[in-house]
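With one protein chain removed, the remaining protein chains of the complex are shown where they sit.
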Amino acid sequence: MTDSAPLPRPGAASRAPFGRRLCTTASSRDSGGYRVVSLVDREGPEPLPGQFYMLAAEDGWGAEDGRAFLPRAISVAETRVGAAGGGIRLDFLLDAVGPGTRALCDARAGEKIWITGPLGNSFASPREVAPGAAGAVLVGGGVGVAPLALLRRRFSERGVPHRVLLGFRDRAHSGGLDLFCGSSGALCPEVRLATEDGSQGVQGRVTDLLLSILAGDDAESGVVYSCGPPAMLEAVRALCADHGVACELALESPMACGFGACFGCAVPKPGGGYLRLCVDGPVLRGGQVGEVSHAYA
Amino acid sequence: MTDSAPLPRPGAASRAPFGRRLCTTASSRDSGGYRVVSLVDREGPEPLPGQFYMLAAEDGWGAEDGRAFLPRAISVAETRVGAAGGGIRLDFLLDAVGPGTRALCDARAGEKIWITGPLGNSFASPREVAPGAAGAVLVGGGVGVAPLALLRRRFSERGVPHRVLLGFRDRAHSGGLDLFCGSSGALCPEVRLATEDGSQGVQGRVTDLLLSILAGDDAESGVVYSCGPPAMLEAVRALCADHGVACELALESPMACGFGACFGCAVPKPGGGYLRLCVDGPVLRGGQVGEVSHAYA
Amino acid sequence: MPELCGIELSTPVINASGTYDAIAARSVFGDELLDDFPFSAFVSKTITPEPRAGNAPRRIWETPSGMLNSIGLPNKGLEGFLAEDLPRLAELPVPLIVSIMATTREDFANCVERVARRPEVAAIELNVSCPNVHSGLIVGENPSETEALLEALRPQTEKPLIVKLTPNTAAPAAVAAGAERGGADAVSLINTLKGTAVDPASGVPALGNGYGGLSGPAVRPVALEQVRSVRARVGLSIVGMGGISSGADAAEFLALGATVVAVGTESFRDPRAGSRVAAELECTLLSERSSAPALHLD
Partner (left out) sequence: MPELCGIELSTPVINASGTYDAIAARSVFGDELLDDFPFSAFVSKTITPEPRAGNAPRRIWETPSGMLNSIGLPNKGLEGFLAEDLPRLAELPVPLIVSIMATTREDFANCVERVARRPEVAAIELNVSCPNVHSGLIVGENPSETEALLEALRPQTEKPLIVKLTPNTAAPAAVAAGAERGGADAVSLINTLKGTAVDPASGVPALGNGYGGLSGPAVRPVALEQVRSVRARVGLSIVGMGGISSGADAAEFLALGATVVAVGTESFRDPRAGSRVAAELECTLLSERSSAPALHLD
């Protein structure tokens, strides 16, 4: 498989039921500047790491000068099968940046949220990416740590060797870190942090940590999985390309529908033309994207 | 004063502060199919019976397919000076008929509501209307009982003789009746009810009660004050005209602004042309209106 | 049984061109899509003679009760569509309407002829929001340009020709009359209103293309007025659309003279919006029939 071949689409087992459905908010809590909102989905399949849902709050949608109008694409950060009362618990990590994420963060237990999903493709396991790969390096920044939380848990359940590098600005912006804690409540040992103010982990950027790993011996046979702001993803993409290391990047782009209907989520292909990120992604191999830019994110 | 001269505008003492202001919901309770929402207004003057406010909920406004967009005109049903923490408590009686009244009815204690007001003119006392008038007959139907509740209290405080006739469809639709109860919690003795199903008071329409009063001896020197659905108001207007009795009708019309800016609230004048109900009303003398019609209500 | 130009439809609700990719939706939702297909006919995204990649991002921007798009008609071109997409669209359980746009009459005629020849195709929608390369005029803004185009295309096929009107003109009814004179079977309206927005973060237009088209509930009053004015002028069938998000909205279009309605942007919010609108519409129409509007005394 080449670095520019699209990832396979998920099979029928993690295919979205047709249409949107109303789910009840089970809980909602603060998490280092972000919010974790948990829903109970009684209909859908268990999602794969990297997949996302289109969410719209039942109450308050449209209440800020006629926005949010469209649903919002949100990655699933954690799942729990067999939630109380049946169904699957879906955890979302939300950064309240505008009317949509604000309305979702405002949902309290018992309030309802429309969801469509799971949508999009998912991260592949290192073995599928590069047979005999040494292991996985997960690189996350900001609210982009969300899909990596679920990916980390799956890797650890399946015994896939992995390291996790997370970057934050400072302690006040370290949302979602608790999603990387084991059952003991402590941060999983494979997680390393970089903060710009040095308050946790090493001082600097998460890409500094990545560079030191890529400079190591076994680097080339590893696979990097990353999600975060465009500038970080671009740095990860360029570093991996320089070091000849395979990488998978979970991108963002403006999405109206999430199921291939609107053509709004276009991401330029290196050779010209566009991908629809909602159906061709959101996870793209490094070779599938040119420079990751804020222009489409 | 003639039956077609406009009522005087309220003086400076009950003039609205310039602009809208955010008030806190003190309480909200069901009342026979309607809802009584109480706000605390720290800035405004005490309103007069018949005056109204433009209300818009801070949360949830615009959340039903982009509506409610405009604020909603609502009569003040009761006031209490010196509410806890200062200011005036304003009680509104709300019938949830659409997105605006639904959002207002959903406001829970502590939630905020934008208000502009008090707006419009007010009912005159019988003595101003007809010197030496025998007394007042208040005729209300449906959610239109609201402004009559405040009017009744003022009349009884000032010793103005008055009778109150209220009409409802059935027990399930007898909202706001509790606003006509004295401090003992029992319905004030001057209140008589007509229900279409005969469940309370006499069976029939409130205009049947009015007719029997107008047929009485002292009728002509009385004044009728009415608020309710257009068909009821028209029946009241016609009855009073037939019996040569002065009447004041609190009308409704679609209002975008409430302060004379939009010209949307036009009510036809008998001789041609239109009144702006928000500034020329909402209380009109019988002679100021032709047939009261649903067309502008 | 609703009907559009002789095509029998199970409900009066079809989709708006370019707002549903049934092939992508099937890959996302599986064959459940076919079991309860949301529309009673399927209108393809507009195809052009040559393939197009579409416009540079950013392509969508949310607005009060609506959205702007500058998608730029990405499509595989006529040949790619006929070879790859048409056979898969033919698997849908509903009649197929293919939307076409070209910038010369010759290209337009060729597309109509090639598409109409295919038995899978029930009707053709002509997207005329395009400049005539010869006159430079936007065809759909101009009654005589529209009439002349229809005269050139009418001989190519006996299948119904539906003209998708542009709303960005002073008198859409005059353009509809031109389409009628030229031999169209129906008009569909409205396409998106020209609109733009500024990205507060950069202070420049938010869409890569500088401007785009406005759709969603925000435009519904404009769409309704254009349907009303077109109905007053022509006898053609009318596909009414623009901001329909419920059966009540659809009923407004039908009340003003639309023959059937189309759901566009609402499908982005609810992938089954078409079925929901049709079901709600049925209830609305039923309740209208059973009870005259009543005035309650209290």
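For reference, chains read A, B and C in written order, and residue numbers begin at 1 within each chain.
To be clear about the criterion, contacts are C-beta pairs under 8 Å (C-beta built on N, C-alpha and C of every residue); 3 or more make two chains touch, one makes a residue touch a chain.
Since the model is a prediction, treat every value here as computed from it, not as a measurement.
The residue touching the chain not shown here, chosen from C:Pro74, C:Gly182, C:Pro205 or C:Gly274, is C:Pro205. Of C:Gly6, C:Pro155, C:Gly183 or C:Pro221, it is C:Pro221 that touches the chain left out of the display.
Listed for subunit A, the residues touching the missing chain in the whole complex are 65-66, 141-144, 167-169, 173, 196, 205, 228-232, 294.
Of the residues in subunit C, those that touch the hidden partner chain are 63-66, 68, 138, 141, 168-170, 193-198, 200-205, 210-211, 214, 216-222, 224-226, 228, 243, 248, 251-252, 255-256, 284, 288, 293. Listed by residue number, the positions of subunit B touching the unshown chain are 9, 12, 15-20, 56, 62, 65-71, 114, 116, 119, 253-254, 256-257, 259-268, 272-274, 276, 279, 295-296.
One rule holds in what follows: only the chains that are shown with their structure count from here on.
Across the assembly, the mean Cα position most removed from that of subunit C is the one of B. The chain closest to the protein's centre is C, with centres computed as averages of CA atoms. Chain centres here are Cα means. That of subunit B falls 48 Å from that of subunit C.
Contacts with at least two other chains are made by residues 64-65, 218 of subunit C.
Shown for subunit B are the residues in touch with two or more other chains, namely 65-66.
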